[in-house]
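All protein chains but one are shown in place.
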Amino acid sequence: MAGLDELYREVILDHYRNPRRKGTLSGDHVHAEGNNPSCGDEFFLDLLVEDGVVVDAAMLGQGCSISQASGSMMMDAIVGQSVDDIQDLAGKFRIMMTIDEGENPVDEERPGSVLGDLEALQGVRKFPVRIKCADLAWTTLAQALDQTAS
Amino acid sequence: MAGLDELYREVILDHYRNPRRKGTLSGDHVHAEGNNPSCGDEFFLDLLVEDGVVVDAAMLGQGCSISQASGSMMMDAIVGQSVDDIQDLAGKFRIMMTIDEGENPVDEERPGSVLGDLEALQGVRKFPVRIKCADLAWTTLAQALDQTAS
Amino acid sequence: MSDLRALRADFPILSREVNGKPLVYLDSAATTQKPQSVLDAMNSYYENSNANVHRGAHTLAVEATDLYESARTKVAAFIGTSPSQLAFTRGTTTAINHIAYGWGLHHLSEGDKILLTIMEHHANIVPWQLVAKYTGAELVYLDLDDDFGVDTSELDKVLDERVKIVSFSGMSNVTGALGPIDVLSKAAASVGAISVLDAAQLVPHTNVDVEALGVDFLAFSSHKMLGPTGIGALWGRADRLEEMEPAEGGGEMINVVERHASTWAPVPHKFEAGTPPIAEAVGFGAAVDYLSAVGMDNVVAHERSITAYALDRLSEVPDLTIYGPKDVSKRGGAVSFELGDIHPHDIATILDQDGIAVRAGHHCARPLMKYLEIPATARASFYLYNVPEEVDLLVESLHKARGIFGLV
Partner (left out) sequence: MSDLRALRADFPILSREVNGKPLVYLDSAATTQKPQSVLDAMNSYYENSNANVHRGAHTLAVEATDLYESARTKVAAFIGTSPSQLAFTRGTTTAINHIAYGWGLHHLSEGDKILLTIMEHHANIVPWQLVAKYTGAELVYLDLDDDFGVDTSELDKVLDERVKIVSFSGMSNVTGALGPIDVLSKAAASVGAISVLDAAQLVPHTNVDVEALGVDFLAFSSHKMLGPTGIGALWGRADRLEEMEPAEGGGEMINVVERHASTWAPVPHKFEAGTPPIAEAVGFGAAVDYLSAVGMDNVVAHERSITAYALDRLSEVPDLTIYGPKDVSKRGGAVSFELGDIHPHDIATILDQDGIAVRAGHHCARPLMKYLEIPATARASFYLYNVPEEVDLLVESLHKARGIFGLV
């Protein structure tokens, strides 16, 4: 059961049950929708980017604890950050979640120092089929950022 | 090779190379076409039936020695016969060609006594996949007779 | 409980372990496991008789053709029909697409209606959406009653002469609910529509006498009834098959091909374009042999009792909601449920750690999920090789899931 404990950490269940920034934005913003057809998970993202900085964001979604917690944690991690920093963060997250691509950027000695709460998602690596759950919010984010770029 | 000798009897090769009543009928007649899509064999039959008797017939066809010889022998066997007698003959032929349905009507003691040259086709029974070759002319005949009935 | 326990030894995969625990396979509604006899039949075909069918005068071709055609005879007999009314397809999905393209495309016009039920699998929705788009026809749905059955009380309101096709499932792969075959086939006939039965879950789990059902077409899959993947069957009433056009063109299904037009081979060959799934037909035949040897009545009795036991045991688990009829005479062995706020995907992951295989998701029935206002369910489904201890393990593992998610 070691695996399950690592997967369903306290902080993940907390984000799952109390998702941050749940809702929609009114006024100017970009909107992106992501879904995993194989499991039915959905993630809707509203983003307000001003002068290269994400100044506001809101999400709606449904799905497993991993996909929803990952989205909620992502909200915490991106609001107030520059798009450049977010791209950097997304890169680190992707590496953390990828089983055999590059070295995990997470500092095992100082938990939370690199990716904050998001590091709790490391346990997902042991459940490859769930990785796409953790990725959903981030691929949706990439779509939203693409819109602000163009 | 015993099987092959029984299959390719002299009389069969003779009918194959010298088909009887090859051609078409002019004037009044019924026409039927048969083919075996799996091997490409074809058999076209013209039949003139008057007062319940087949008074004239002609055939065109292409295909293996068995299908063409069977057709040619059938021509010899039906012209001048009443439709009733032909149905009877067709029934006997069918039984002769069927591997496990009823008793072979052929009299082994007196070859040719029941079905004439057609008895040479008995050897086909040992080659089940060729039975439909031998049958082609006869299924075409059945179609032609159906037309005269209606 | 009709005890088929000894059969488990016939299924090699059932002795494997998953995550260090013996496999508990509760996902037969998705696909079933295969007995050794099915694998043996296919191996023997490949090792002794492999050849292309119908086109050869050599011994292997004859043997392969005989094996293929005798498989057709077996599968036809299994549902009580003649081989001339049974075409092999790639599966249920392909069979329904063939009906949609082969019959629907040629008989539907602008404003015509196709009547479905909201509990259909995507396989019985999307093909009709495609032909509806091509022909201007429209899809109409029957909703469910309070017990997850199809609500036929308002049938009058939707049934008229514009309805040309009524297509519905014999057993839901989500709720397990049986379809109202009698009511809907008669309703279809009463307005001159054809009825199409998605029997993907019905044929594996009941004793089907297809001629007695009153439907015009029926589709099912081999892999859901102990047979191999890659094959299924389309049955049709003789006259319907005659009036149906082939959906696919190619070799085997033709009579004469000219440069600009062709004529078709007789039914059922006109629906089998190209080299068919030959080894798969042989395996499918071996699968129905196996089921017949066990006896479908025994299979039904066994599934009923294990389903009743499962419904019972699951009802003990706090926070657990079952989506489907409680009465085992109205349902098959697919049991969908939710457990508190634990997402079905999380349930499946937790159960998998105990070697238990259940499905989680929309089960290819998204309109049904939307109608039930749930995003997904977890589903345990049973077949002849399941035993009550496996239900016990399921229940135990569900308690564990509650613990992990802190449900109290």
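Which chain is which? They are A, B and C, in the order written, and residues in each are numbered from 1.
Going forward, a residue touches a chain if its C-beta (ideal position, glycine included) is under 8 Å from a C-beta of that chain, and two chains touch if they have at least 3 such contacts.
Bear in mind that the values here come from a model prediction, so they are computed numbers and not experimental data.
Taking the complete complex into account, the chain left out of view touches A, B, C. Residue in contact with the omitted chain (choice from C:A9, C:A57, C:A238 or C:A293): C:A57. Residue C:L351 is the one among C:A41, C:L144, C:L351 or C:L372 that touches the chain not shown. Only one residue from C:S167, C:S185 or C:S221 touches the chain missing from this view: C:S221. For chain A, the list of residues touching the undisplayed chain reads 35, 37-39, 128-130. In the full complex, chain C touches the omitted chain through residues 12-13, 16, 18-19, 23, 25, 27, 30-31, 33-34, 39, 42-43, 46-52, 55-61, 90-94, 96-97, 100-101, 118, 121-123, 125-130, 139, 141, 221, 223, 228-231, 246-254, 256-262, 273-280, 345, 348-349, 351-352, 355-361, 363-364, 366-367, 370. By the touch definition given at the top, chain B reaches the unshown chain through residues 1, 3-4, 7-8, 13, 17, 38-42, 62-66, 68, 127, 130, 133.
The criterion applied here is as follows: only the chains that are shown with their structure count from here on.
For this pair, chain A with chain C, the centres built from the Cα atoms lie 38 Å apart. Distance between chain A and chain B, defined via averaged C-alpha coordinates, is recorded as 79 Å. The set of chain B residues that touch two or more partner chains is empty. Along chain C, no residue makes contact with two or more other chains.
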